[in-house]
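Yeah, one chain of the complex is gone here, protein chain that is, but the others are all in their spots.
Let's look at chain A:
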Amino acid sequence: MAATTEIQAPRSGRVAPEYTRHGRSRGSFEMFAWLFMRVSGLVLVVLVFGHLFVNLMVGEGVHAIDFGFVAGKWADPFWQVWDLAMLWLAMLHGTNGVRTIINDYAEKDGTRFWLKAVLYAATAVIIVLGTLVIFTFDPCPPNAAAELLPAFCPAP
């Protein structure tokens, strides 16, 4: 029973001085990230549960989801702001979570670097794309078949 576990220094970068080998803090980024996970988690409970309830439980549930349904929601600034906040918070929360997991399991410096490079690139693409979609969306696109559009669109 003399097996001892070697506890390695965290590989996350900036950590409190008592947890580093070199004994000085390299800033408070990790502390901020830790706090952000908790604050964004609290807000996401409301945003995600509201999203699931309105899209899956009300009315006809999943069956109602089509272009007209999305257009009807995003014609309202309330749902634009809701979905925008959910997009940013969930992506940043999820990205930071996956960053932690990469730091935990990828032991080689090069592997860690490349996994995180791919992660950050994917995150940037998804956040930019999602934001553009919410802001440049037209609920009544010209030349679209009228029966696919929400009822409030002017007749062609």
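The definition used in the following text is that a contact is a pair of C-beta atoms (placed from the backbone, for glycine too) under 8 Å apart; a residue touches a chain by one contact, two chains touch by 3 or more; residues count from 1.
We take it that contacts and distances are computed from a predicted model.
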item	value
Protein name, per the UniProt record, of whichever chain is missing from view ("Glycolate oxidase", "VWFA domain-containing protein", "ABC transporter ATP-binding protein" or "Succinate dehydrogenase membrane anchor subunit")	"Succinate dehydrogenase membrane anchor subunit"
Option from A:M31, A:V45, A:V81 or A:A117 whose C-beta touches the chain left out	A:V45
For chain A, the residues touching the chain missing from this view	1, 4-5, 38, 41-42, 44-45, 48-49, 52, 56-57, 60-63, 65-68, 70-71, 87, 90-91, 94-95, 97-98, 101, 122, 126, 129-130, 132-133, 136-137, 141, 144-145, 148-149
